[in-house]
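Encoded as structure tokens, here's the structure I'll be asking about.
Certain chains of the assembly are absent from this excerpt, and the rest are unmoved.
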Amino acid sequence: MHVPDGFLDAPTSAATGAVAVVTIGVALVKARTELDDKTAPMAGLVAAFVFAVQMLNFPVGVGTSGHLMGGALAAVLVGPWTAILCLSVVFMVQCLLFADGGITALGTNITLMGLTTVAVGWLVFKGLQMVLPKRISLVPAQAGIGALVSVPVAALLFVGLYAVGGATGIDLGNLATAMVGVHVLIGIGEGVITFLAIGAILAVRPDLVYGARPILERRELEIRTPTSGAAA
Amino acid sequence: MSTPVLDVRGLAYAYPDGHQALFGVDLHVHQGERVALLGPNGAGKTTLVLHLNGIHTAGAGSVSVSGLPVEKANLTEIRRRVGIVFQDPDDQLFMGTVRADVGFGPANLGIKGAELDRRVMRALEQVGMAEYVDRPPHHLSFGQRRRVAVATVLVMEPEILVLDEPSSNLDPASRRELADILRSLDVTVLMVTHDLPYALELCPRSVVLSGGTVVADGSTYDVLTDDALMTAHRLELPFGFDPRTATPRP
Amino acid sequence: MGAGHGHKLHFHGHSPIHRVPAHLKLLTLLAFMIVVVATPRDWYPAFAVYLAVLVGVIAVSRVPPTYLLKRTVVEVPFVLFAVLLPFVATGPQTEVLGVSVSQHGLEAGIALLIKGTLGVLASLTLAATTEPNELLLGLERLHLPQQLVQIMSFMVRYLDVVTGEMQRMRIARESRGFTARNPRHWPVLARSAGALFIRSYERGERVHLAMLSRGYTGKMPR
């Protein structure tokens, strides 16, 4: 679903580009609280991981292909603002090093598949966390649902953008039905992968999951004196 | 007595997965000492070492280096003073060529040009790897990578050298050469090792860590000849070696 | 762990194009594509000129054309879309080879193909002549914010770490009598994927700390 050069008209591309620039600007400021010495590599890995996940392509109805997006996954792992930076970097790398997605459509791709999936995924995740009991075992499922919802929403936005700046009059109703239908399926795949990945990471490195930090309890350390330790 | 250059007090630490590895460790090392850190697999030696330049953050207790507490504000200074050779050389090497990798540290300190080159070549000569200067480090043999890893730390000329199993995977001559280098440098050395003859040869003092606490601290000779202590902590002298009869090398 | 040693698309060479500073190449690509996109879709001679320019640059770069053509597969989904457009679009109909298609859709499809292909070819040329590390430096010179550059340099390095770890895991699996031949083996791969994530992360983290231990401040020394 990476939009190539010339797919949307110039005004639409410029507008989405502006949205992307402003949001990244805000994210840069906000992310300072999420990003430190130890989380910088994490952000890089999440970007690499999202990149890998996006290589899994599904054939989609009207000739385009769909793939996993990873926005919700990134948001739960590193926090929403850093996630926006991660996803933006992924699209830049895909565009500049792999020629996937046009350079004039970079803003569109970032807005469509980065900002939207991160925002929707994170809001759903947080919403669920607020209404459900605060238990660490629920985190993977909450993340999975956030991921599931984020995908069809992004697909709808794609249809919207196409209506505004697309080349020609395809029947929008049909396009919307086809896109959303298919993307619910992709969303299920995205949800399952997000669920499994967050579950696996929580099991051995709970400290790496940003979305779980508020509900991680502090452990008490045991101190052994040399005499009692010598017996061990 | 002077303030210790390495001062660890009541240090406890649990890994993020909940596994506690250190249960209150005390260790004081003074300027110019060479200390061996012995103990069975899983004792917590590596975990302790990674606290000395702030890679792990103390869960309880405190660590300080030359009087500076190991905490965020001092990390840059502490990492300049403490050079750590990691147990796994693959954790240490990351640049595209041996030259870039060994030069990385001094370049960060602002050294460049001919001076940088001179220091890089000197460090590589010390470990006998000068001819490999333009090869990618991940295309070297394991022992060669270990030697380059040692060079990346020597080149920084740290005041305190912490080595985690530096002699493993080295051929016998390199092992002896490393001992010669360490003896010739005027620095404080803390060396983790399972090679007890090597510890006796190089370090007058030994600390034994077991189950996350210090169970012995004294002269290496005394530690190695204390049979009860040795068997209690999985330390055994290797085949054909007896500290009582081994004479120090000239 | 090599720092971004030759990604899949980079074609090693020393042509003038390889030697142009990355930030200039980036700006040129952007300007070129803006012109392409802004060109009305039926100015076919203009597109022929653009293509000629691009082919000239590729010739100077001495990257074999087949090398680039093989990599245009990223475009395939949109080629399909462009080919389908004439059939699904509404509006006045016209006859092509005896098939009735949408006039509007046909023009849009062709324009999409032309612009998209020019874009992919141009980007591929950049990718083939620029090392990831140079690209990072180029972006830095264009004042891309430091945080983005840092995330990107970690990402490029991690792509190496992850493929390296994957390679090691594959050898380890095969040495113990396993080859993934059919979907029955996927659960094994899925389970090792979880381990792969943590392993790559932790290796990358340790390497990062090793860098910090040697005075790294987020900027590569030059």
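Annotations for the structure displayed:
The chains carry the letters A, B and C, assigned in the order they are written, with residues numbered from 1 in each.
To be clear about the criterion, a contact is a pair of C-beta atoms (placed from the backbone, for glycine too) under 8 Å apart; a residue touches a chain by one contact, two chains touch by 3 or more.
All values reported here derive from a predicted model rather than from experimental measurement.
Only one copy of each distinct protein chain is drawn here, although the full complex in this structure file has the stoichiometry A x1, B x2, C x1.
Here is the rule we go by: only the chains that are shown with their structure count from here on.
Each chain gets a centre from the mean of its Cα atoms; for subunit B and subunit C, those two points are 43 Å apart. Here the CA centre of subunit A is 20 Å from the CA centre of subunit C. Multi-chain contact residues, meaning those touching two or more other chains, occur in subunit A at positions 204-205, 208. Annotation for subunit C: residues touching 2 or more other chains are 157, 212. On the side of subunit C, the complex with subunit B involves touching residues 1-3, 5, 157, 164, 203, 206-207, 209-217, 221-222. Per the touch definition, subunit B reaches subunit A in the complex via residues 10, 12-14, 16-18, 20, 23-24, 59-60, 210-215, 232. On the side of subunit B, the complex with subunit C involves touching residues 53, 55, 75-76, 79-80, 83-84, 86, 88, 90-96, 103-105, 107-109, 112, 136-138, 152, 156.
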